[in-house]
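Removed from the display is one protein chain of the complex; every other protein chain stays in position.
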Amino acid sequence: MTEIASPDVALHLRQQVASREEGHGLPRSFYHDPTIFQAEIEAIWRRGWLLAGHTCQLSKPGDYFTYQVDTDPILIIRDDDGEIRALHNICRHRGMQLCQTEQGHVGRLVCPYHQWVYSRSGELLTCRGMQEEVDKSQLGLLPLHVEVVAGLIYISLANEPPAFEQARELMQPLMQPQGLERAKIAKTVEYTIEANWKLVWENNRECFHCNVNHPQYIKANYDHINADDVSEAVQQEMAATVARSEEKWSSVGLAATHHDTGMATFPDAEQNLWYSANRTTLVEGFVSETLEGRQVAPLMGDYPDADVGTLRLRTMPNFWNHSSCDHGVTTRLTPDGPRKTLAQVTWLVHEDAVEGRDYQLDELMPFWQLTSEQDWDLCAAAQRGVDSRAFKPGPLSTYKEYNLDAFFRWYLRQLSDYCDAA
Amino acid sequence: MTEIASPDVALHLRQQVASREEGHGLPRSFYHDPTIFQAEIEAIWRRGWLLAGHTCQLSKPGDYFTYQVDTDPILIIRDDDGEIRALHNICRHRGMQLCQTEQGHVGRLVCPYHQWVYSRSGELLTCRGMQEEVDKSQLGLLPLHVEVVAGLIYISLANEPPAFEQARELMQPLMQPQGLERAKIAKTVEYTIEANWKLVWENNRECFHCNVNHPQYIKANYDHINADDVSEAVQQEMAATVARSEEKWSSVGLAATHHDTGMATFPDAEQNLWYSANRTTLVEGFVSETLEGRQVAPLMGDYPDADVGTLRLRTMPNFWNHSSCDHGVTTRLTPDGPRKTLAQVTWLVHEDAVEGRDYQLDELMPFWQLTSEQDWDLCAAAQRGVDSRAFKPGPLSTYKEYNLDAFFRWYLRQLSDYCDAA
Partner (left out) sequence: MTEIASPDVALHLRQQVASREEGHGLPRSFYHDPTIFQAEIEAIWRRGWLLAGHTCQLSKPGDYFTYQVDTDPILIIRDDDGEIRALHNICRHRGMQLCQTEQGHVGRLVCPYHQWVYSRSGELLTCRGMQEEVDKSQLGLLPLHVEVVAGLIYISLANEPPAFEQARELMQPLMQPQGLERAKIAKTVEYTIEANWKLVWENNRECFHCNVNHPQYIKANYDHINADDVSEAVQQEMAATVARSEEKWSSVGLAATHHDTGMATFPDAEQNLWYSANRTTLVEGFVSETLEGRQVAPLMGDYPDADVGTLRLRTMPNFWNHSSCDHGVTTRLTPDGPRKTLAQVTWLVHEDAVEGRDYQLDELMPFWQLTSEQDWDLCAAAQRGVDSRAFKPGPLSTYKEYNLDAFFRWYLRQLSDYCDAA
């Protein structure tokens, strides 16, 4: 379902891609040009793998949730065999949107307009009132590609999506102990960010801005410290936490895999890597990304104790998750035009945890709620600035913005590949 | 005032028209493509006859109401001779909108900007402050075509609108007994439907959706029953009501003209018929389209008693009316972009009826208010579905959606004729 670029569009895109100066940001057209935005929809959002949600949202057959990507209403449902399915959420008769709530449970999928009835895996079962000649076997709900990895549900709108296996190989073993399959959703907050989706990633891909803007986050993490400003004392502290992690956890596969201050490199344009997963130590005294660093909910998954650092997951173009011993936080992005991005932030805890007894939302949520909202404000102010005709992208810090450069190269590769396919 | 299609636009339209598969719905471009929407404005909305309102809204000279179609503010006014006039509601001086309220009464039309003064039929009478050379005879308000039939006011923005006479010949005798000229407006409700105007007609042109969605409507009518699901008992019941209607009313011209279950066929592409009128029996026990089927207001017009079935009127592209013995309900559509349609629903009763004494709004309104709002919700969900890139129009029921096919063929003929004229 991806539209190929016309020669005019491909020419325009190539010119814009070529106009980026090495080591600098993207030219301003990338933040408002509707042609570029549409090309991104085709080349990235309708081509790659999108995090849709969590398997724990669909605990039994017939449970579903919905997700709108670009123009397309999508239904994610657990079928009678327990498989997760992704289906275009529109009736094959007149195109009616089938399931109209964010989540729910159905025995069969019945179109509210004329009651065509589909099974939970999308087959058309009955269509009362239609003539005999209608071939029901040709009128099942149209499927999308689905992959599930350790409790995460990915979908792709592409006819032939990229391979998923390497992503699974990396993510599955690192994620397994977190137990997201046995989680439940404690809270979901929906945000509208008044910024292009790339500005949200640019913000996510550096911690240069953390010192002043994220007072909570920097107490728990080493991401904001790079080669230019790391001290002997911090280096020793980090080395000590890593050594302790390896000693304690390497035998059970929970040792830290990211050993340095600063962020792990991601994404990778040369190898076209759109996925990332690592385990990182937290600052001494923190066992969870909470305001005080304390555990605030029951241990998740297979964790033997709380001191397991933080699991970080990231997949382009729409997902990241930071998970601690007691909870995980998923952010799912969806573009809504060149200047607007929807973000859904979801807090997960152990499926048996009971709110009020085992955890309190006002202890669970603030760390990432504050950090997220601080970022959305920065993104919106960045959008207002890059809209200016006076905007020319400045130099990136080689110390602190290496991942922006990585992101831009990955992103521009997607556009170039898209033009090559035209 | 209709713009002719450029060759590029005509080519695009012809391709889209040709892309429709026989016996199926319209391709998705018809529900969002701005070029097609603009072509519809030219080919249909600025060409045909539009129901503007009712003569009873303009009981005396100087009474007016306003109506905005596309970009054009329009004034409908009763002039000093009692004639209904439609005028472009803009001053010939600087283009100021003249009458700025939905309805009112004027002695003369005085522009609020610089007080150019027009008669109630649009002649420029005075323009104080202008030089002598100004030729007032050339600066009257610009008229639109108007036709009045049995209390309905039609306007056309076309230079040369289609013939109106056949429509009048059909509608006048059927409408006469309803007495809409001696009616008054009991209530008007304005709706914004989040759907393309064609989806509203598609919804209107079949009762396939009625069983589940219109519990009130199906109690009173036989429209939802077709050849595939009619029972012997219903056929006999319908035949009996028709026979009784003919026996009782044929001598005074009030017998049912539509004799079958299911809807009367409309519109007609081959004969290019854009108007329809018939009298239909209601279900045994119903004398009015009200929740209980009871008469809830004084008899209208010339009706000798309540048992007169229902009068149904329909004209493309913007009007339908269902009238019972005691009240009539008019729906007027106006497109507002490819994904939005305004609907004005108006309840009419006998002009002498007094609210609270002769009728109660909570008895008069629910039948059509519920039915209308049920439909608007369906239309909005259909729009969300046909926006999907995965949407492909499915097969239409030959039993139940024959009028959709009729509508699509009529509609596509208008676009083709428009291209032919280019």
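In order of appearance the chains are A and B, and numbering begins at 1 in each one.
In this text, contacts are C-beta pairs under 8 Å (C-beta built on N, C-alpha and C of every residue); 3 or more make two chains touch, one makes a residue touch a chain.
As the structure is a prediction and not an experimental result, all values here were calculated from the model.
Checked against the hidden chain, the listed residues A:Phe65, A:Trp116, A:Phe208 or A:Tyr222 yield one contact partner: A:Phe208.
In the complete complex, the hidden chain is touched by one of A:Asp80, A:Glu169, A:Asp228 or A:Asp305, namely A:Asp228. Only one residue from A:His105, A:Arg294 or A:Arg384 touches the chain missing from this view: A:Arg384. Residues of chain A in touch with the missing chain: 25, 28, 202, 208-209, 211-213, 226, 228-229, 378, 381-382, 384-395, 397-400. Interface with the hidden chain, as seen from chain B, comprises residues 1, 70-73, 88-98, 100, 112-115, 128-131, 134, 139, 142.
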